[in-house]
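Note that this complex is displayed minus one protein chain, with the remaining chains in position.
Order as written gives the chain letters A, B and C; numbering starts at 1 within each chain.
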Amino acid sequence: MSTAVALKPTQRLTGFMPLIALAALVAALTIADPDFLTQRSLIAVARTAAPLIVLAAGATLVVLCGGIDLSIAALASLSTVFLALWLPDLGGLATPAVILVAATIGAVQGVAHVLLRIPSFIVTLGGMSILSAVALVVSGAGTVRVVDDSTVRWLDLYLAGYVPMSAAMAIIVVALIAVVLKVTPLRSWISATGYSESAARLAGTPVDLVKIGAFCVSGACAGLAAVMLVSRQFSGGPTMADNLLLPAVAAIVVGGTAITGGHGSVWRSLAGALVVTLLRVGLPIVGVPSAYEQILYGAIIVVAVALTLDRSKVSTVK
Amino acid sequence: MTVTSEVVNAPRRQSRRGASFRDAGPPVALIVIFLIFAALSPQFRSTDNVQNIVDAAAVLAVVTCGITFVLMMGSIDLSAAGVMGACALTVSLLVANNRNDNDFGLLGIAVAVLLGCAFGCVSGLALVLLKVPSFMATLGMSAVGLGVATLMFAGVQPNISDTMVKGLAIERFLGFSYLTWIAAVCILVGWLIQRYTRLGRYAFAIGGAEEVLLLSGVKVNPYKVAVFALAGAFYGLGGVMVTSQLGAGLVQAGDGYDFSAITAAVVGGTLLTGGRGGILHSAVGVMLVMVLTNGLVQIGVSPYWQGGVEGLIVVAAVAAAVIPQRRRNQVVK
Amino acid sequence: MSVPALEVRGLVKHYPGVKALDGVDLVVQQNEVLGLAGENGAGKSTLLKALVGLVAPDAGSIYVRGEPVRLRSVVDAANHGIGMVFQEQSLVPNLTAAENIVLGSEGPAVRRGVYRWEVMRRLAQEQLDKIGSPIDPLARTDSLSFADRQMVEIAKVLRIEERTQHPPVVILDEPTSVLESKEIDTLFAQIRRLREFATVIFVSHRLDEVLDVCDRVSVLRGGQSVGEVATAGAVPRELHRMMIGSTGSDDHYHENAAATVGSEQPRLSVRGLSGTTFQDISFDVAPGEIVSIVGVHGSGREDVCRALFGAEPTTAGEIRMDGKKIDLPSTRAACAAGIGYVPAERKLEGMVGAMSVAENMTLAKQQARCAGPFVAPKKQATLVDSWIRRLSIRTPGRDTAIQRLSGGNQQKVVLARWLVAGDIRLLLLDHPTRGLDIGARSEVYRLMRELAATGVATVLLADSLEEAIGMADRILVMNDGRVATEVACPNGAKPSPLDLVKEMV
Partner (left out) sequence: SEQAAGGNDTAAGGSAACDPSAVKLVGQVRNESNPYEASWLAGGDAFAKSVGLTQERLTYDGDSTKQQEQISQILAGDTKCLVMNVLPNGDSDTAPIVKGADQAGAYLVTQWNKPADLKPADYKTWLSHITYNGVESGQQIGDALATAIGGSGGIIALQGVLDTAAAKDRFVGLQNSLKKNTGVTLLDQQAANFSRAEALTVTKTLLTKHGDKVKGIWAANDDMALGALEALQQAGKAGKVAVVGIDAVPDAVSAVKAGTMTATVSSDGSWQGGIGLAIGFCAATGKLKVEDIAAANRAFFAEQFLITKDNAAEFAAPKTNPADFECGNVFNRVAGPLT
């Protein structure tokens, strides 16, 4: 039964919940360690969060369509390898080339999902292993150093001396996706696909294309995240971004996007990514011991999701 | 009354055919893959190796038993890694070991399994009380489990000297290690639960149509929690088994089991959306995954490529298995 | 006179933006079949849900056999002997029929959490025997036909008998909307049998049915009781007048407005179309023509319809629109070719429940609300509002989630989806009036006529044979996946239902 709830003020609040959670977390960390709330510290968080934001923003589209993309991190790793390998020859063109290739790989997975009718969870889980293997082989199972990083260094610089370029870039990507969704019928198509794929299809929605498109954007975002990582690490590595998978998914869900599809937004993922980043770096920095850090991370993330999820939009929580 | 008989018969004939096809996919895939490896490698088809595959499958089978119930409900469980770590440390600190003077034997195992159960319970409660999607609730619980395990680890590896626990991995009965028999019992118990208990059937029903259960006045929340608790108990047992195999309590005891178990269950034909599949499906899935891992090593695929080839074959196997169910307007998430 | 089985006084229920119940009064006597009639959104389902503890009323009281009660849950209601068959089927598809029947009240079938399948089968069999259904209790529910599932639902609701010493109250919310006439007859036989030992509340939008099976009809309008009619001697018109407050048109099917069928090139021409459940289907539909396809469950007519919309694969045959051969690899292609489809399963396939009325209405024809590639909010608002008005859709606003609307209004939104762009050439309507009240249905018929008049070809899978005959210019009878015969159906020379039934089986 759908539960009907009046649009009480508390309800409107759920839209801002990710931001409230973020603010609460910053406050808590500041209380734990007053040195934490410095401009430099927050700038560092923003810079740190940039690749995660981009990864999460892309994957959000897949989640909105009702699927999941578990390959983003492996794809980002592979992209760092490609970028590092291509920079010497392609120079400035390497960045668009890598993003293009990543987008293509994402689209291929989307096509496999749509045509073979395999759940996206499985396609992208398989994709994850395959991409990791390719990355290992292509890189010769080692780090590929970037000697001349002049064409990607801009991402590691600071706008006006303060705003990390990568963070600005991440926000631009989020804004771009959000605006495109807002002003075109895409938003309707994606939501319909996510809420009820069969109804969407019988209303003539290009469900397959929408899904493939979502995977494609997700791939492109993984590529861009890879560029950010390379600009930060001065190298590419076959497992470089692998550990960003669960944080990225966590960011999406903490933002309040329904993992079952339909409801959510990329803005929410932006807030979610900041929350997750704060938890990842903030807890150890303010001196929480490693074991307790994990326990706290687990507990806080569950509570954060409990706060941010708009239950009037999601009938059954599975 | 030709009309009624027509009405009754026509659809039934159809769906039976569908059902038999549907369940045949994974076993057929298993046989095909087995035969291919057997043809490619003589060592692969040796009795020793088949025993080895079955033995190696034991832990994954137990973990998959647990996760199957969760998947049947349409939920997902990523807490295996953390829960197994915590339970592995618990059992290794409770049976005879090099860190303390405990020697609780079987009781230690029971406590570890109960701890797993408790973890599952908390995940379930987070799901039903806080309405946190299971994906996140269990991911969080996994982190908590790892943290608890690290606390118990405290810098010194607990090595177990309990002969009973170590013996589980070493002693054999009819050619298979005790752990394998434990796994077999788990599968049997799991199957009985799935088929003959309210818990199992309701888990299945929740995946089929949760809202209908509510309309029928069934309180589903206790069952959901119970399913997660049951799954947690299986993970706990899995942690004990890993400890027995490794002779030590490792925080990383459960590394990778979360995704492998889900893969195994799905490859076996359990739907991530819930409502279909079961323990026997999962058992087939586990064997499929283990045959693959073992076979790739046996035929000498480069370690660099193994993960990739495995991923490719899993995708192909699932694709092949869904061919009989393919419809135009089918929903695949 | 004995105490009423059930009595409702001044029940009130608010939903955001609507007053679903506005002080309803209702009295149900023991061993009576009470009909409940009212327009879509009149509050029937809400009232009934309040009676089984699913909706907590804001005010008012419920008396069971004279005792005031507060019903908190389905179990609570069942303990008072009240059970309901819901408007949407509510069985767990992947359980056996037996489990569904005993669900929530397993009793001896489950001992300490352990199933005793044999006992369960026996219990279920007893229930099925009560209604004389030949279903195998251990069959999986999703392998049963729609009609059988409805029987399972009734068998299930009769389980409440075991919970109380008193005669049960059985509530049936639009049980017939998904049934065929044969099955409806079976159901009515069951209801008459039920009446021997139970009290029944029956809801249907088919007023003739209501008058046929009920002893008394209570009419709701806008969440209030507006009157009662004893069915003996009553006619549908009278009921209808009470429901909407004025007399409906005599010409229910708007036959006077029937379009002149273009005789030139056929709009749709199907030749030798075959798929998994149908073979060698050939027929034409001219512009402005309405062609009904009739057949029993399993005749494959639904799949033909879906195949014409690209939602079902075909193995052979060709489809031409206005003489041009078209390929339908996807629903999108069908959409682009000017074909529209209204699926029968509205909740699952027709609408996206969580999305707004406006979004649902413009889902298929995005261009209608866009300027270039961009959504134009103003344009969308005007467009949607005009269609809400034109089809008198009852909704708090265009941004309300469609799942909050009553069934009939939802259906209107789904229909409007194909009309907003005005480029529709062929409409495939699968049970378009399922669950619609008589007024709304009449509206849909009028709409169909209007569209036909503008040259739109229509393929209709009607809700009833009467509807099929009333609306169609020509009828295609399907039997076992093939076209059995084609019957012309012009105004004034309509075939009789009996003739058609002969061909159908």
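To be clear about the criterion, a residue touches a chain if its C-beta (ideal position, glycine included) is under 8 Å from a C-beta of that chain, and two chains touch if they have at least 3 such contacts.
Since this is a predicted model, take the numbers as computed values, not measurements.
Asks: When the whole complex is taken into account, which chains on show are touched by the absent chain?
Replies: Spelled out, the missing chain touches these shown chains: A, B.
Asks: From the list A:Ala21, A:Val275, A:Ala291 or A:Val305, pick the residue that touches the absent chain.
Replies: A:Ala291
Asks: Using the definition of touch stated at the top, determine which of A:Thr151, A:Thr239 or A:Thr308 touches the missing chain.
Replies: Going through A:Thr151, A:Thr239 or A:Thr308 one by one, A:Thr239 is the residue touching the chain not shown.
Asks: If the hidden chain were put back, which of B:Ala96, B:Ala226 or B:Ala248 would touch it?
Replies: Checking each option in B:Ala96, B:Ala226 or B:Ala248, the one touching the absent chain turns out to be B:Ala248.
Asks: Name, in rising order, the residues on chain A that touch the hidden chain in the full complex.
Replies: Against the left-out chain, chain A lists 35, 38-41, 43-45, 47-48, 51, 136, 139, 141-145, 157-158, 161-162, 164, 229, 232-241, 243-244, 277, 280-282, 284-285, 287, 289-291, 293.
Asks: Touching residues of chain B against the unshown chain: what are they?
Replies: Per the touch rule, chain B residues meeting the hidden chain are 43, 46, 48-49, 51-52, 55-56, 146, 149-150, 153-157, 159, 169-170, 177, 242, 245-248, 250-253, 255, 293-294, 297-298, 300, 303-304.
Everything that follows uses one rule, which is that only the chains that are shown with their structure count from here on.
Asks: Would you kindly tell me how far, in whole Å, the mean C-alpha position of chain B lies from that of chain A?
Replies: Result: the chain centres lie 28 Å from each other.
Asks: Roughly how far is chain A from chain C, going centre to centre by Cα mean, in whole Å?
Replies: About 43 Å, centre to centre.
Asks: Two or more other chains in contact with one residue: find those residues in chain C.
Replies: Those would be 54, 311, 331, 349.
Asks: If a residue has to touch 2 or more other chains to count, which residues of chain B qualify?
Replies: 211, 214-215, 329
Asks: Could you list, by residue number, the parts of chain C that touch chain A in their complex?
Replies: Answer in residue numbers: 15-16, 54, 309, 311, 330-332, 334-336, 341, 343, 348-355, 359, 362-364, 366, 369-370, 373-375, 403-404, 417.
Asks: Taking the complex as given, what residues does chain A use to touch chain B?
Replies: Touch residues, chain A against chain B: 1, 66-67, 112-114, 116-123, 125-134, 136-137, 141, 197-198, 201-202, 246, 249-250, 253-254, 258-261, 290-299, 301-303, 305-306, 309, 311, 315-318.
Asks: Under the definition above, what is the set of chain B residues touching chain C in their complex?
Replies: Chain B residues touching chain C: 2-4, 6-8, 10-12, 15-16, 19, 195-199, 201, 204-205, 207-209, 211-218, 275-276, 327-329.
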